[in-house]
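Only one structure is covered here, and it is reproduced in the block below.
Taken from a larger complex, these chains appear in their original positions, while the remainder are omitted.
We just call them A, B and C in the order they show up, numbering each chain from 1.
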Amino acid sequence: MSHHITEARDLFYVYPDGRQAVSGISFRIHHGESVGIIGANGAGKSTLLMLLTGILRPAKGEVVIGEVRLTKDTLNMIRQRLGMVFQNPDDQLFMTTVHDDVAFGPRNLMLDEAQVEERVISALEKVGISHLKDRAPYHLSAGEKRAAAIASVLSMSPDILILDEPTSSLDPKSRRRLMKILSGFEHTKIITSHDLDMVLELCQRVIVMKDGRAIADGPAKDILTNKTLMEEAGLEIPLSLHGCPVCGRSKSDAD
Amino acid sequence: MPNIVNAIYNIRGFDELARQDSFIHRLHPLAKLLATLVYTVVLVSFDKYATIALLPFLFFPVFMAAAGRIPAVPILKRLLYIEPMIICVGLLNPLFDRGTTSILGQTMSSGWLIFISIVIKGSLAVATALLLMATTGMDGIALSLRKLKVPKIFVLQLMLTYRYISVLLEEAARTIQSYALRAFSSKGLKREVWGPLLGQILLRTMDRAQRVYDAMCLRGFAGEYHIGKAPRPSWGDFLYVMGWGTLFAASRAVNLPLWLGNLLTGAVK
Amino acid sequence: MHMADALISPVVGGAMWAATAGVAAYSIKKVQEGLDQKKIPLMGVMGAFIFAAQMINFSIPGTGSSGHLGGGLMLAILLGPYAGFLTMASILIIQALFFADGGLLALGSNIFNLGFFTCFLAYPLIYKNIIGKEFNSKRILIASLVAAVAGLQLGAFGVVLETLFSGKTELPFGTFVLLMQPIHLAIGIVEGLVTAAVISFVWKSRPEVMEKASLNQPLGSLSLKKVMIGLAAAAVLTGAVLSWFASSHPDGLEWAMFKTSGQEELEATDPAHEKLAALQEKTAFLPDYGFKTPESAEPAGEPTQEKWPAVSAGTTVSGLVGGVMTLLLAAFMGFVINMKNKTGKKT
């Protein structure tokens, strides 16, 4: 399945106002990997995701998805394999019912209406919001909106799922459910989040960004327990890895 | 502020009503739009002194509301809200027109007659437009517009405007609320914040437009707005428009209430 | 002010619909030509923004009262005249449908009054010219103020003309103008001040937005400009002629309306002319009432359809009885359908 490799080659991006948000990022993500991208506010995580999806064009470097370089010509082809859930679900839900929103992608893939229906139903079921089918997206609670946004991306059966801070403003139970959905998703996942406990649970690999640069890239466990590194990046060791006040040992020692 | 909140609920309310299921809801949106348009044109084609002759035009909105299971209260509430404007303009007539007119064998102040006529026409037209919305919904309107060959970029833009109204109304409402919390006054916005307050919502809006577009593209959007299964117009739809059209034409040609009254009073005699 | 269905005649409403559709079709062509796909969501979201902004109360310095934004000029400045006009049209369509502001038939007039004058006259001819090549706060203020006032004055005048041509009210032209124009002067000043405040803010904080906006806007070919000037001149001229006509000839305006506003209206009221004589005879036996000149009675509605033989006193009774019966029938129909709905639901 080498054709689903996601590769960033020395990416640079400068915003029109001169702000350099991404400065020389390279990585290679294999099919089925699940990668967390972490870093302080303003580190350049969202910008990086937008470069990967072709929303922004890099100033230098290139993005290669499944051996195909992302250019203006290949953009539409490549995008059919990508699904991105935005930080703010309001930006993503623009139809009048949840059903139509989830059907928006498949309809653009020119599937016939029966196939569209099938995909919509299966996506809604997966996320557990079949009952919201006919509701208007703006009528939903924050968590339900997030779930709908995820369903609208799953219905396109992407090979690569990209999520920008998917757990923010979810209550603990909804967060749990989302994590279950995500861990059941067998293709490539790229997730940015400040919820490091979620990253620890879902991702095998973590890339740490600081000021537009990748300052670390490795197994999640190693990185998230590295106190100096995390401090340097303006982060903290996840709570679930904090030392136990009773026995005084860090939990990561356990395994 | 209450303005904004009310607007949100108005829109939400209509969305919800339009998602019901009834004979009227199942009609093709275009049929409903056409019937309403014919209705409005025939209604306003009555001259300015028409009053009793307008009454048969009550049947159409009553039918739509009843058959479409639309509760009367919200529609009547909206009517009350709109009415002051019509009443204002209407009231200028008795002020400026002190003449009299003969009607139904009585002489009446023509200004007041015009006033009554305007209020009846206004209420009927407004109620019917609202009922159209309550039984058709915005998707239906978009579908009819496409059927009427309105270019898709306009329809798309209209739908996006519609969709984002709720989001931006909430955003504006929250901004005004936080302003009120620190301004300790519930009057209007002070001059010094006009630019920054509205301007910042505007800039955020523009960024949001960009993100919306990106999100659409990522889901394969290429300029065509697929509304999905489009109901096909049926004979029922055709008959609906023709039937009401005939009734409107008949009521326009013949003063039905007067005829009815003649019949009844004749019978009584 | 919005034009309302209650005040408009089918001819005027239809004509304004046609004019609006023409301008819209042309604008769509223009927007598509410079097809910047990204502009469509921008138009959509901006429309929603203006809609939200219209709900905000602005307290007017030194008066204690407050005003609202219309938004046409702001849309023209930020999106250009074509996209601005189309966006304004969307806003008014949604208002007509959800809030019944105006109504369906009056929609054409409303889009024209609030969109065309601002986007295609005030913006290119006034705002653009005052702003010139360089932006600064003072210029933005003056340009917005003058353009907003001019746009709204034209729009208000449009409302006056459309109302008068429709002939559904009996307002003297002069009075109506004297009522509408000053009110809209105040509205225009608020509009201009708010627009200037927002545009200055955007220009100061994100100059590239303004630059991009003005680059995106072809000022329109020269021929278009000529058309605009022609239209403006025609509007002013018509206004002048009509105002003279109205002041010297109060009843003549109606006559002019019959002449100019086409056949349907005439057809509809044609029987009036035939029956006029008969009508006068019938009404003559109410001697105590000062009966106005035949002209004002001319378009009287119900009597014209008096095809059924009836004496006047009887007609009154018949009319009232018939009216009440119609109301009862309508209520009865609603009741029956409601009952059917309910029993239908139970089964």
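Definition applied: contacts are C-beta pairs under 8 Å (C-beta built on N, C-alpha and C of every residue); 3 or more make two chains touch, one makes a residue touch a chain.
Here the structure is a predicted model, which is why all the values come from computation and not from measurement.
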Full-complex stoichiometry, written in the displayed chain labels: A x2, B x1, C x1
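By definition in this document, only the chains that are shown with their structure count from here on.
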Please find which chain has its CA centre nearest to the centre of all protein CA atoms in view. B
More contacts between chains, A-B or B-C: B-C
Centre distance in Å when subunit A and subunit C are each reduced to the mean of their C-alpha atoms: 49
Which whole number of Å gives the spacing of the CA centres of subunit B and subunit C? 15
Whole-Å distance, C-alpha centre of subunit A to that of subunit B, is 43
Contacts with two or more other chains occur in subunit C at residues none
Counting only residues that touch at least 2 other chains, which ones in subunit A make the list? none
Quick check: in the complex, which residue numbers of subunit A touch subunit B? 50, 53, 55, 76, 79-80, 82-84, 86, 88, 90-92, 94-97, 100, 103-105, 107-109, 113, 116, 134, 136, 138-139, 152-153, 156
Could you please specify the touching residues of subunit C with respect to subunit B in the complex? 1-2, 4-10, 13-14, 24-25, 28, 31-32, 37-38, 40-49, 51-53, 55-61, 66-67, 69, 78, 86-87, 89-91, 93-94, 96-101, 103-105, 163, 167-172, 175-176, 179, 193-194, 197-198, 200-202, 205-206, 209, 264-265, 268-269, 279, 282-283, 286, 289-293, 296-297, 299-303, 305-308, 310-323, 325-327, 329-331, 333-335, 337-338, 341
Given the complex with subunit A, which residues does subunit B contribute to the contact? 12, 15-16, 19, 137-139, 160, 162-164, 166-167, 170, 208, 211-212, 214-222, 224, 226-229
